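Step one of this worksheet: look at the structure below.
Only one protein chain is missing from this complex, and each of the others stays in its spot.
This part shows chain A:
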Amino acid sequence: MSAKLYSRPGVFAWSPRGNDSKGLIVADFAQYFDANAGNVQPKIEFLSSSDLFGKVELSPTASVNTNYRFNELCWANSGGDQHLGGIVAGGTEDGTVVFFDAFALINESKLEIISARRDHHGHVLSVDSSADGRWVTSGAGSGQLLLWDLANLASPYSPGVANFQDQVKVIRWCGKVDTIFASASAHRVSVWDIRRHGAPILEFAENPGCDWATLSWNPKNANTLLVGSQSQTNPVIQLWDLRYATAPLNEFRLHQRGVTSIDWHTADDRLAMSAGLDGQILIWNPENGQIHGGLGSLQGDWIKAVRWSRAQPAQLAVQYFRHPTQICSLDSLGTPQQGMEVLAPKLSESLVPSWISAPTVGSSLAMGCRHVTHWRSFDIPSQKFVFNVEVETAFVDEELLSTIETFQRAHENNGLDGFYEDMAMTTKDEVDQLSWLFLSQVKNQSRSGLLKLLGFGEPDTTTESTSDATTSSTERSEVSPTCSTYSDERNSPSLALTVNRVDFSTLEDDGWKLLDCSVNGDHKKVIEELCRRGCYFEAAYYSMRYNLQHQVLQTYLESDTPTDPLGRLALFLGVSEKTKRTEGIKTRAIQSFPLTQWKRLLALVFAMEYSSFSVQNTMKKIGLHWLTTERKELAMLPFIIASDEENLLDANQHLPLESRVFQALGLKLSRVPTAYIGPKLAGVLREYALVLANNGIVESAWKLVADFGDCQEQEFLETRYALWHAAGGRECTGTYLPPNPWQPKTANTNTEATTNTASATSTSAVSSERVSQRTAPVYSPTTSIPPPPPGPRHSLTSLPTPSNPGLVPMPPSSMFYQTPSWDHKPPPPSPRMPPQAPIGPVTPGWNDPPPMMAKKVAPPPAPVMQMHWTPLEPSATGAFSPVMNNRGPPSLQVPSVYNSPSTGPPSNNTITTSSPSPAQKAPLAPLSPEDQLTMDQFYQLTSALLAASRAPATVNKAQEIQKRLHEELHRRFSEQRLSLPTRSALYYIADHTSKKTISKLRRRIWQSWLEVVEISLRSPRFCRRSNRCFSLYSANFPS
């Protein structure tokens, strides 16, 4: 929306559409009246479009002097080859029509006049060219029209004789039909068709009072045109349809004074521009006359012409009679000239010019090769443009898809072994192949199988096969190396031989001393002495009896005795198993093992190590060593055996990504599934998942990462979060939203509201509260600081349920709740009940079953037992302390004093005296038969207790129980204050105490009261203990 002024006034012509040089040609105006009477040299100049934009002060690209001054210029694309830049035609003041070559003017600054014939009389007021660039028509006085063939300008034709003698004011060719043009004189408009010579095909608009000065064709059809009257009294613009040429379609009175120029926009038929003698230039809709905008004009002058640019639809130029040419643009003209803002055009925002419409086709791509395309198409039945939007998953990589699907299917069907065997078939490299085969054996870890893979163990397959299950250390002798069993067998006969040679008579003093030492148990000294003498073999045999082999070995290795390397190796083989302190030797052996013999080393470990644990340890060592050597890929094998996927990923870097992932993941999956994964596995997993997603396999990618929510890698969590969304959210994945790795809060609100519409009511209420607390929209708490790794705190805040117990909780998926915890260790076992709990003040219902929670509020919080229990506390602790201490650990031996069965008759009177007293206190309602039965059984139990033991503690306790049974249980039964589960539990317990089926009872106690009491079947202890557990019931049964 800017404007510029050219330095000179003048008539202009825009470059036609399709012309290479864009801009406008400006020439001197024939009717220019120079007030200063200066002798101004007329010029023809070219202003290029780029200059219009780039230069602040406009200056011509090309300029030539001439003698002609023009009334109107037109620039036609000529069809011929001679004039590539087109031909410019100009009507002069003396009746001459000048044609010159535009190319020569623009590029060579040369006026190359093709033709300048003076065929008209008087001013040639108008020239215009046809749309195909073949014809030019000029019009002058006396109704004279001439038709010029641009290919042959030698002589003009006459389109016919006008039946009027007025001066032709304006000629305009129709933009749509190449043979039709219209001319206007003051009182009529004529339409000519050059195919029909002689006369105009149509004459209309012979309205009285109108003084036609301008016309403009509709750019979209050949039927309608606008004509404007420059009459001061009747400044009307009429819209005519040539098919109904009797009356105008519409009539607009937009200007106060006469209309001098109209131009209908060629690119957008909703825009027309008109200029009036009132100094206004308006942009309006020719259909209905609605004014959309206008532009500022220089005051104190009349506007001669306004024209839209043909090549640049946003640009337009204004010609004044005396003032410099004004060039405007609806968008930008670069650096504005000073003070020209007032001249800038304004266009209402309600109307969008069609040429600045954005493209109606496009597409965008998102994760998982999802792409959306929008395009316009023409609907033939309805004859309308329709706009389509389509989302699809494109470019799925079939190869990748089949691989990952095979893997995942194999995993789901527990057929990973077969998958790995197939993978092994695909590779030629021995190490790679072995690594796959090892993986296929990982689950059943049979050593013989592994050995066979390495090419060993064929000779004694029978013995090996019996010892397949070698993972347990108990069977180690079976698996242990063939050499050791072999030597054992050989030893026994040879021993018999040597026995014959033993002869103590030859012993010397030293020998006797040694014998003494041996007798005294100073075996070390004996061994030392033997070693000193070089009798290592003997020393070793001696030491075997006392498990002191390591000492011999140490001395032997430290000595410089020259030995065959083979011998040392054999020694290593023989000894490494037996002693625990050979780690150093092992390490040395591993390091000294030549790389070329890697198979043997592995086989050796399989053969020699006795527990799977130590196999794994050794393998890890070997692997770590091999990682440092140049054959890193070898380290794959030990790491697979050691089931160490993190290091495996270091070793198998030479493999393609998917193989690496499959190997590591296979190891991971072969173990107990946990949500934790290490950083390296997370890295490759993420990478592979992204590759999958990028190739359109989102679902499998999500499955790949779905199980591993417990990871410390931020990137992995981000990817996991993204894949969850990409895989279709909750409906498609069936899992809950993983914790947002960036920002827990927003994620919660977003997803719950969108994905879980059902439960949105409650959650959105919460989230809106949160939102309202914020004053300003918060997009992210800290955008510049990298988000902290999601600690357990974050994850917890992201959980909706713990913070709001009142909410209806979402059904917890175990996956979801496991994710926040770092350590993949199982949670610590729920602590046992604190021992003082039954004694101390008991909160009512502390161990109630959940349904009771709601009911608990209703009864008044003055439980009977609290009142009765608290005063008893000191006596209880004092009296029962040994009993209390004995609870819990079952192995604790009870002092026999308490166990001694008393033979005396049970002091039943205590019971009888105590039992009626509470009954007198409170009149109790009769019990139901079941309740009564239960009560009776409990009474029986207590009496049995008393019968079993007469120890004062037991008696006290039994009395206490009876009292409480009577006072509390009975009352509650009678008042029916016990919940159904509690009551049924009581029935159950009573039933089983009577039947003495203690194991069931115990189980039931476990279940219902979480109280662990060891109850043995031996009657005294049973009695005592059941008594105790009883006391607990009576203390704690809920109201």
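To be clear about the criterion, contacts are C-beta pairs under 8 Å (C-beta built on N, C-alpha and C of every residue); 3 or more make two chains touch, one makes a residue touch a chain; residues count from 1.
Keep in mind that, in the parts below, contacts and distances are computed from a predicted model.
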Given that one chain of this complex has been left out, which of "Growth hormone-regulated TBC protein 1", "Gamma-secretase subunit PEN-2", "Protein SEC13 homolog" or "Proteasome subunit beta" is its protein name according to UniProt? "Protein SEC13 homolog"
Given the contact definition stated above, which residue among A:389, A:519 or A:980 touches the chain not shown here? A:389
Quick one: which of A:374, A:452 or A:513 touches the chain that's been left out? A:374
Just name the one of A:84, A:222 or A:690 that touches the chain not displayed here. A:690
Missing-chain contacts on chain A, rising order, are 1, 50, 53-54, 331-332, 334-335, 349-350, 352, 354, 356-378, 385, 387-396, 398, 401, 656-657, 687, 690-691, 693-696, 698-699, 718, 722, 725-729, 731-732, 740-743, 746, 749-750, 753-754, 760, 764, 767-768, 771, 775-784, 787
